[in-house]
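Structure provided below as structure tokens; questions to follow.
Only one protein chain is missing; all other protein chains are in place.
Each chain carries a letter (A, B and C) given by its place in the written order, and its residues are counted from 1.
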Amino acid sequence: MPQSDIAMLIETIALDMRSAPERGVLPTYIPPLADVDPDKFGIAVLEANGRMHLTGDANEPFSIQSISKVYALTMALETIGAPIWSRVRQEPSGNPFNSIMQLESERGIPRNPFINAGALVISDILLSHFGAADARRAFLAFVRSLVAKTSGVRYDESLARQEYETGFRNAALANDMRNFGNIQNLIPSVLRQYFHQCAITMTCRQLAESGRFLMMGGRVATETAQSVSARTTQTVLALMMLCGHYDGSGSFAVQVGLPGKSGVGGGILAIVPGIASIAVWSPGLNAQGNSLLGTAALTRLVHATGWSVFTPPRHEA
Amino acid sequence: MPQSDIAMLIETIALDMRSAPERGVLPTYIPPLADVDPDKFGIAVLEANGRMHLTGDANEPFSIQSISKVYALTMALETIGAPIWSRVRQEPSGNPFNSIMQLESERGIPRNPFINAGALVISDILLSHFGAADARRAFLAFVRSLVAKTSGVRYDESLARQEYETGFRNAALANDMRNFGNIQNLIPSVLRQYFHQCAITMTCRQLAESGRFLMMGGRVATETAQSVSARTTQTVLALMMLCGHYDGSGSFAVQVGLPGKSGVGGGILAIVPGIASIAVWSPGLNAQGNSLLGTAALTRLVHATGWSVFTPPRHEA
Amino acid sequence: MPQSDIAMLIETIALDMRSAPERGVLPTYIPPLADVDPDKFGIAVLEANGRMHLTGDANEPFSIQSISKVYALTMALETIGAPIWSRVRQEPSGNPFNSIMQLESERGIPRNPFINAGALVISDILLSHFGAADARRAFLAFVRSLVAKTSGVRYDESLARQEYETGFRNAALANDMRNFGNIQNLIPSVLRQYFHQCAITMTCRQLAESGRFLMMGGRVATETAQSVSARTTQTVLALMMLCGHYDGSGSFAVQVGLPGKSGVGGGILAIVPGIASIAVWSPGLNAQGNSLLGTAALTRLVHATGWSVFTPPRHEA
Partner (left out) sequence: MPQSDIAMLIETIALDMRSAPERGVLPTYIPPLADVDPDKFGIAVLEANGRMHLTGDANEPFSIQSISKVYALTMALETIGAPIWSRVRQEPSGNPFNSIMQLESERGIPRNPFINAGALVISDILLSHFGAADARRAFLAFVRSLVAKTSGVRYDESLARQEYETGFRNAALANDMRNFGNIQNLIPSVLRQYFHQCAITMTCRQLAESGRFLMMGGRVATETAQSVSARTTQTVLALMMLCGHYDGSGSFAVQVGLPGKSGVGGGILAIVPGIASIAVWSPGLNAQGNSLLGTAALTRLVHATGWSVFTPPRHEA
């Protein structure tokens, strides 16, 4: 698809979204996220050839929240590798993102790295690998290495602290897994690492850039970043496809047909292997906790471009 | 990839599989399936250009069992369309294929059309649409319309009857959904329809042919078959990717990276959109009830060809 | 307590209940039970010395429904004995009376004989012991042997048939247990036996008489009835106390403090060991499916008499 078409297409989508009657609801349980302007909307599309297309609030930083789980899983796979699968599984959970029920029946082994319990295990793994003193820094450094200009890519310390102080369900999950021996560091350390990861802020542009290695099978273009293995990108993309939207993953796959990861801050990162890395942001959420207009925008974009992985490539048709 | 390479590749894979030390276990709860020769192994790869590659026992009919759920869902979508989603959802279940627990907490609405409960709802929909007298015939006719030579594509009546007589869990599921008003026909009719669908026999060659419309975005080449809508194929492929291997769907996505659907008879149908339709058959099952060597063979095939939907296409690299 | 006091007491209670503003709701899922006059109210108190006190509609037959599970368990214990505990447990379920979830996680062994699944196992045991041709007759004969005048103690065949035709959840439970090998007779036979047991009609007077053996440690006064072992009565009373009111058993124990068994027809049988056998009837149900005014009446009666098993006997005070 000619690049001019993509630019025009996302403009049209953004225009339509601006007047959408339903914008979803802001998450009330995290006060700073509840205060975000619900009219914010941005799209960034990075093509494989390096062209970046932006529209709306694509240069405004927002809290990526659970999208950070993509980077954390990548780091864990690149440092520890396959042994992580003895501590977290690779299957959809069939339960809400913060469910604690399954942990009990499955003896403290979370279903996948994208539900909260699984992400806490990944944070615990990063803490053990990098050390309590350095894990937070190492994580931020990795994320920064994925973007061209790191300005604004930082921890929102105030948000991290607030989430830490009110994150009782996550504390329950961590304690429960510790009970089964599946958390090895001190629980406050694990929670602080986890909530910092979630509290990273980025723009749509930076988010789309950060997905470049996933689009390209692991190869990255920045000078600072090391390449990621093809094996890791395959695994991360497969899990994004199966578990990236919590209990709405199936519906997202049917509508959009791309591996994607959402965050409760209203962002979604979606990858078209070999073709594009897409970031959308709209703060209002649907019933499953995923960006309502972000999903709608991706549905429109994929419908127009034929980018779904389930669509035969145009040149084959 | 040159076609000669594919032919050679599947020969090599088949050769390796022949000497695999672990072949999985046959399902004991369906006597006729327990009697199948565990050394059977076949692969059929149909390319978009129409070339068919076969190896091993690819021309021997076997019981496709749950792979039939792909055809049933397709028929339901093409006849009834979107309203089916008020009776069955689109999400992974996080539970075994025949679980009854979730039905209770979710008021009789199954998680997806590929677990048993959901497939029973689809059978009920087909019964209502085609009538009790004709639904079975219509289903078989649809499947036959998808293959070039229909010889051997038939109901194994003896197997259907045996499964009907011993399928107490499926009877429990149907009764439970009837209790919630989500089964509308007589339960024995629904069960007979369902068990007949499962008892269809096909060869790997026929199975691969039958997946052509999924590979091609709905377009089919046979004279008899009507085209299927692009919307339906997208939906079916997305659900195959997310739910096609029961509680091993995540692991299959990570390893193989293709939408696929397994059956307890040891078959797997996997689709490479725009590129290939693949059928494998090896009767021994892994712990999740999916063909052990079939999965291994697909993993090998995809690794060599780069056909995973999560891999950047070669020409983009 | 002087007998005149009891007569006066139940008159007062009945009077108050007649003007109770809240009478509970009739069960809508069993049409004949939904048509019962909600103003019906009766109490029968049989003292250990043989005196019977009646008030209100205590001579009018009603459907005892789940109270029949008391007789069925007694028969199973007297005929088969302890081996029944390999097929049904003795613990509260913590789930609604007709829950199917627990069966799956506990491999088809119901929690106790008073939830539906457990009662179906007991019916299956009676069928195996007495034979399909005679089990229904044997059950009715046993119940009749417990009362002085059997007039009106009969199966409501129309109700039994209606429950059979619409009892999909019970059919689901039976099929599910059959799947685990814990139902041995044909499922329609088991369901017919079960629904007939539930469809027995009795008056409050007869119900109170039928509880005499439970009050007296197994000894019965009628010429026709055989004594029941003390062991059996202990067991039945203990399970009535722990599981006799479904998910409201704890609340009933706290308020009333007696072993009791409720039925969805609005009846409750409560036993004061060595002192009284009490039957109440009021068709409206509370949220747990137990008679709302029946429970209120028993609470009043026990409060006035000190009959709770948790209250120190008067003569000890």
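The definition used in the following text is that a residue touches a chain if its C-beta (ideal position, glycine included) is under 8 Å from a C-beta of that chain, and two chains touch if they have at least 3 such contacts.
Quick caveat: nothing in here was measured; it's all calculated off a predicted structure.
Considering the complete complex, the chain that is not shown touches A, C.
Set against the missing chain, the residues C:Leu239, C:Ala270 or C:Leu293 yield one that touches it, C:Leu239. Only one of A:Met8, A:Ala34 or A:Met101 touches the absent chain when the whole complex is considered: A:Met101. Checked against the full complex, the one of C:Glu104, C:Asp124 or C:Asp247 touching the unshown chain is C:Asp247. Touch with the hidden chain on the side of subunit C covers residues 48, 89-95, 102, 111-112, 215-217, 230, 233-235, 237-239, 241-243, 247-251, 253-254, 257, 259, 273-275, 308-313, 316-317. By the touch definition given at the top, subunit A reaches the unshown chain through residues 99-101, 103-105, 168-169, 171-176, 178-179, 187.
Basically, only the chains that are shown with their structure count from here on.
Summarising the inter-chain layout, the chain whose CA centre lies farthest from the centre of subunit A is C.
Subunit A and subunit B, compared by their mean Cα positions, are separated by 31 Å.
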